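One protein chain omitted, others in place.
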Amino acid sequence: MKVIVDLCVVPMGVGVSVSPHVAACQEVIEASGLEYRMHAYGTNVEGPWDEVMAVVKRCHERVHQMGAPRITSTLKLGTRTDREQGMDDKVASVEALLGSRSSP
Amino acid sequence: MKVIVDLCVVPMGVGVSVSPHVAACQEVIEASGLEYRMHAYGTNVEGPWDEVMAVVKRCHERVHQMGAPRITSTLKLGTRTDREQGMDDKVASVEALLGSRSSP
Amino acid sequence: MKVIVDLCVVPMGVGVSVSPHVAACQEVIEASGLEYRMHAYGTNVEGPWDEVMAVVKRCHERVHQMGAPRITSTLKLGTRTDREQGMDDKVASVEALLGSRSSP
Partner (left out) sequence: MKVIVDLCVVPMGVGVSVSPHVAACQEVIEASGLEYRMHAYGTNVEGPWDEVMAVVKRCHERVHQMGAPRITSTLKLGTRTDREQGMDDKVASVEALLGSRSSP
């Protein structure tokens, strides 16, 4: 079962700046070899369910190791059995609709 | 690593009523033996990380088996290393604050 | 347009304990007169869209006033035009299915 997730890890008890923790998660995701895209409020990751979920766990472990006593994350999880669809396909299908409407 | 999650599974392509799918997920969670509390927009589940995440995966598998071609779920994930805290502790600590303010 | 939301407000930069901030949000919600149910990872609130969203805004304002320099919240928003359905109806329809299966 393939999954596309959107992961946003929020360390608590480390002050107001969390970019070092977010950067550490990016390194964890990069090291996994999975496809991913960071945005301003999370990161999309796609791949086999167990591999993606192992990455989510490693992100929590890494952020705790960096000293965060508490973490709250949000995760959206998309699976489908009717057809293969990657992250870029999702964006492309919306953009195709938008493009066809705005063309002269 | 213990986790408290809030899980909301949304089957797509099955029509407007999803209570059979939600009920099936409740059965999956119940069968796991983990502590849980259903509310009107999801279910809180607590336990060891791997056990909780295995339940989330089985919910997706079960809902696909019921015929849903597509699922989008939302999951909040809370972990902490500073102390043990269960679902009921979280609610109790807020209610204690509210109660002390409203007492005469 | 009526809405059922699930709101989870996370203050950042205030240390690891956030129950005072969560309790303050409960007071904001209570003062609104809207129906609500707190659980271990958020609070369900139902009512007219604009009233519910005004409450969400006041929660952010109150938590900033308490000294939190940064807040990240998660909100699920459910609307429907086919029929009226309250928070308790949602839970009841799932429990009815579960109850009918487990009866002898």
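All chains are identified by letter, namely A, B and C, in their written order; residue positions are counted from 1 within each chain.
As a working rule, contacts are C-beta pairs under 8 Å (C-beta built on N, C-alpha and C of every residue); 3 or more make two chains touch, one makes a residue touch a chain.
All figures in this text were calculated on a predicted structure; none of them were measured in a lab.
Within the set A:M1, A:A23 or A:M66, the residue that contacts the chain not displayed is A:A23.
Summarising the interface, chain A meets the missing chain with residues 4-6, 8, 16, 19-20, 22-23, 26-27, 37-42, 44, 46, 74, 76, 78, 80, 82, 87-88, 90-91, 93-94, 97-98, 101.
The omitted chain makes contact with chain C at the following residues, 1, 13, 49, 53, 56-57, 60-61, 64, 69-82.
The set of chain B residues touching the chain not shown comprises 10, 12-13, 15-16, 18, 69-70, 72, 74.
Just so we're on the same page, only the chains that are shown with their structure count from here on.
Innermost chain of the displayed assembly, by C-alpha centre distance to the whole-protein C-alpha centre, is B. The mean-CA centres of chain A and chain B are about 20 angstrom from one another, to the nearest whole unit.
For this pair, chain A with chain C, the centres built from the Cα atoms lie 25 Å apart. Taking each chain's centre as the mean of its C-alpha atoms, chain B lies 15 Å from chain C. Touching two or more other chains at once are residues 74, 76, 78, 80, 82 of chain B.
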